[in-house]
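So the structure is just underneath, and the comments pick up after that.
All protein chains of the complex are present and in place, except for one that has been dropped.
Take a look at subunit A:
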C-alpha cells in the first residue's frame, strides 16, 4: 500500500473513531433524557415536560443512528479502498515487464 493511501486510511480511521464516540454520547443522552423525571415540576407542567422528554430522547436516538450511519459509511469506504488496492496490487504483481528468457 502506498504512503499516500496509508495516510488516507488513517484519516478515515480517525473520522470513524470520532463518529463512534459521538454515537456513544448520543446514546447516553437518549438514555438520560428517557430517565429524566418531570415529577419535580408542578402537575400543570408535568404533561408538557414528559412529552418534551419523550420526544427529545427519540431525537437523541435518531442522532445516535446518524452518527452510526457515518461510522458505517466510512468503514465501508475504507474497506472498499483496501479491497480495491489489494486487487490492483495483485493485477500489477501478475504483470511481467521483462524481455527474453527471463520472461
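Rule of thumb we're sticking to: a contact is a pair of C-beta atoms (placed from the backbone, for glycine too) under 8 Å apart; a residue touches a chain by one contact, two chains touch by 3 or more; residues count from 1.
In the analysis below, contacts and distances are computed from a predicted model.
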Hidden chain of the complex, named as in its UniProt record, picked from "Pimeloyl-ACP methyl ester carboxylesterase", "SUF system FeS assembly protein, NifU family", "ABC transporter ATP-binding protein" or "Cytochrome C oxidase subunit IV": "Pimeloyl-ACP methyl ester carboxylesterase"
Touch list for subunit A against the chain that is not drawn: 4, 7-8, 10-12, 14-15, 18-19, 21-22, 25-26, 28-29, 32-33, 36-45, 48-49, 51-52, 55-56, 59-60, 63, 66-67, 70, 73-74, 77
